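A single protein chain has been omitted from the complex, and every remaining protein chain is retained in its original position.
Moving on to chain A:
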Amino acid sequence: MPRGDLNALFPEDSSSSDEDEFGERGPSDKDTIVAIVSGAQQGAVSIIRLSGELAVHIAMMVFRPAGTEKLSSKEKADWWPESHRVYYGHAVDLMGDVMDEVLLMAMLKPRSYTAEDVVEIHTHGGGISAQRVLERLMEIGARLARPGEFTMRAFLNGRLDLSQAESVAQLIDARTVAAADSALAGLQGGLGREITAMRQECVDLLVELDARLDFDEDLPPLDVPALVERINQLTQRLEAALATGRQGQLLRTGLQVALVGRPNVGKSSLLNALSGTERAIVTDIAGTTRDIVEAGIVIGGIPITLLDTAGMRESVDLVEQIGVERSLAAAKQADIAVMVVDAEAGWTPADDDIFQQMFGSSSSSSSSSSAAGSDSDSGLGGGWGSGDGGAAASSKRGAAPALLVLNKSDLAAKQRQQQTDGKKAQTGSKKAAGAGRGKKAGKAAAAADATAADTAVAAAAAAAGVPPAAAARFAAVVETSATKRQGMDSLQDAVLQLADAPELARGGVAFAVNERQSEALINAREALQRLQLSIAAELPLDFWSIDLREAVLSLGEYDVRYLSDETALLLGSAVVGAYALQHLMAPHSAYETYWAPSQPYSAATTQYNGLGALSMAATTASVARLPGNRTAKKMLLKVTGASWLVFGLADLYYSRTGVNNNGGISAAINVSLGSYFLFKGFQPVADGKKSG
């Protein structure tokens, strides 16, 4: 879905001009645009943002700064906000009547989110005030911004590159802290560095090969084993980067986990236990849950939607029957199906029916579906799926990876104790089956080992009478006792393992490739695999270069300039000119973006640069509480200063790496401003204007 996100970033079709809405002239990038950017939620404060050439002029027709009532009309007309300074005043309507008490902050170009003049007006929340001010601004001449248009302008004006713009969308859409961290890392360009480095390695290899086409005699013989080793390492790095993609996907879209099983095996209890709520009604009556109950939880930073489904049974009750059908459909579309079995009752024929309905009759499907679970290709390609993509992927995969939960384990254990040792032999054979399955399932097997290493659990699976064919379908078997809240950690771990995101559980997230990027990485990896085949087949050198070039192309626009240092070539030192390719696929994706069909409205409306917000909020707060505690204000300003400093250093980095060619200037401004705030303390409130 990052492809979807990509389009959602700039959802409007550039050729469409909604003339009815925007007057005779179609919307243009020169218009001054306006929108309520604080989102639909009812907060205490609403923020209206204006961006464009006339932003300040338009805002001035609505804003009346406090303390200017006594001034002459000429002085009033001369009043003009300074950049990056917060003003208190009133929003007034056409007749000059006050609509609301507001704060206004102007951020003059180029130091604003869109690199145009930006004015933000903070009104009271609740919707009405903001709406009135917005309407007034539109009357004066601002155009309502289309979804994502602020970020679009930031992109068009070179303020953000595409990856960063994508990261903004991810940041806004982030549902968990881990997801936000990952998006922020993307915004700061960690991913680009890694891809640049890998591409550079490919280019180096290519130079080495190409040099031999023309200057074979002058160069030392090609060290093929070393070359192969470098290619292997490169492949591993590609794999590692690809793995982040899957994690990123998880962080962005989360997982749907469906609990399925017979009535009254404890699915609802399990949902309550996992979510720590009493979301689902639990009774001893079979068939209590008649429709799907959802609960949102977070496991290891991944947002997870738990679906409690109606217990599946033949029922004469029409309502229950519909519930069962819907449950089955929902469970089949979920990313992970958790089949809950009553450990005490063991594997019953009814369980078998459900198993067949859910997972098909063929036991051979186990290997293929397990492979789907552990193969990053299909995982990335299909997506873990929210929305249509995920559903499509699920149906393509056949059935989702599955876990088996033996609930009511406390009761079962009691029962087991009463049994003799006579079944030990059988247990052993089941364990062997489990091991065999582990090999097939790859990483999922690790999950099985981790969670089911305990002999008791394996034994429980066996003891519960789960037939080997069915057991093989499950990536892991977990014993729980929902009522006693036992085994919840094991179940969470098993879900994470199955999602192939054990790293997430530990909370370490650097950056994550999105789908656009992972497609490129996959192409590069495939090219390298073909290259390895060519080398193995002892094809001539110039064939090697074809696939190596493919890898370079996949990792970014191919650059012929590597041959420009011809002396270096001749002398055999494969010195390559400096590459400042922070954002490799940008040319390619710029094409894609602009020629992509328009996408429906998305959540990307309220683009907000996280760091910008932080520093602005700090400034705002400190000024808004002018009569307040000096120390607190100092602290706030220091925070602001630190943020600017970070911005500045980032700009400096970008300018050094060629991402933002104006970075040098903004770096200087940001660093100096930041240092000023940070080290000189309180006075700078008045000096904020320097930032313009």
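Convention: a contact is a pair of C-beta atoms (placed from the backbone, for glycine too) under 8 Å apart; a residue touches a chain by one contact, two chains touch by 3 or more; residues count from 1.
Operating definition for what follows: contacts and distances are computed from a predicted model.
Asker: As a check of understanding, state which of "Eukaryotic translation initiation factor 3 subunit E", "Gap junction protein", "Fructose-bisphosphate aldolase" or "tRNA uridine(34) 5-carboxymethylaminomethyl synthesis enzyme isoform B" is the UniProt name of the chain not shown.
Answerer: "tRNA uridine(34) 5-carboxymethylaminomethyl synthesis enzyme isoform B"
Asker: Just name the one of A:G43, A:P65, A:G141 or A:G158 that touches the chain not displayed here.
Answerer: A:G158
Asker: Please pick, from A:D29, A:E239 or A:E278, the residue that touches the omitted chain in the full complex.
Answerer: A:D29
Asker: Taking the entire complex into account, which one of A:E75, A:D214, A:E278 or A:D489 touches the absent chain?
Answerer: Looking across A:E75, A:D214, A:E278 or A:D489, the contact with the absent chain belongs to A:D214.
Asker: Thinking of the whole complex, not just what is shown, which of A:D100, A:D410, A:E519 or A:E550 touches the missing chain?
Answerer: The single option touching the absent chain is A:E550.
Asker: May I ask you to list the residues on chain A that touch the chain which is not drawn?
Answerer: Contacting residues on chain A, toward the hidden partner: 14-15, 17, 25-26, 28-30, 155-158, 161-162, 210-211, 213-214, 217-218, 537-543, 546-547, 549-550, 553, 556-561, 563-564, 566-567, 569-571, 577, 579-584, 586-588, 590-591, 594, 658-659, 661-662.
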